[in-house]
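Right, I'll just put the structure down here and ask away after.
Here's a slice of the assembly, chains where they normally sit.
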Amino acid sequence: MNENWEKVFGEERERLNELVLANGPIGIKRFFALDAQAYEAGALPAKTKELLGLVASMVLRCDECVSYHLVRCREEGTTREEFYEAFDVALVVGGSIVIPHLRLAAERLETLLETR
Amino acid sequence: MNENWEKVFGEERERLNELVLANGPIGIKRFFALDAQAYEAGALPAKTKELLGLVASMVLRCDECVSYHLVRCREEGTTREEFYEAFDVALVVGGSIVIPHLRLAAERLETLLETR
């Protein structure tokens, strides 16, 4: 496991998002904007919204999406205990099929808790 | 749309849960207990956990699960604005395929907001 996953993941994500946005129709650009806006603080705080994105990503079993929301949740101050309670909800809703994604999330969470 | 959906839904759910628990092995009973415990207040408040369950249910497109968490979120004090911000996250994560479930949730939410 590369301890540097956050940097590698973030740069690759950025590079390919630029490729998509440079070539895609206006609809894709607007979708990306909507995606960002959905997590901005409103009646619900940004931290809660990022936790919603995290659990949705876990039950849909998307490792990249989980990793992205792990970083954002941590930036919003989510603690280890809070992360694991959210993981527990995802596990119960989504079943054992979620476990491989939970394992990866647990490992990546450790490097986030050390460095942020 | 039956305005009484919450009562009908709750009673049917209860009746069939009893059937399952009366006939199922101990593993199913334990799963049901784990399911309930995952939403109890801990490091995260119960309201946040119910919102996690709501959004997970929407992106997995389970109307019964959505209805259950709508009721529980409302019991925990979730407001209309908070509900719709959670719906927005579910819609962006899960895409237009979520919309039929969003429509049903919106209708059921109105009766919940009137009666609770």
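Letters A and B name the chains as they come in the text, with residue numbers starting at 1 for each one.
Convention: a residue touches a chain if its C-beta (ideal position, glycine included) is under 8 Å from a C-beta of that chain, and two chains touch if they have at least 3 such contacts.
Since the model is a prediction, treat every value here as computed from it, not as a measurement.
In this structure file the full complex is assembled from 6 copies of one chain, 2 of which are shown.
Following the convention adopted for this analysis, only the chains that are shown with their structure count from here on.
Inter-chain spacing, taken between the CA centroids of chain A and chain B, is 23 Å. Across the interface of their complex, chain A is touched by residues 34-35, 38-39, 42-44, 48-49, 51-53, 55-57, 59-60, 65, 79, 81-82, 85-86, 88-94 of chain B.
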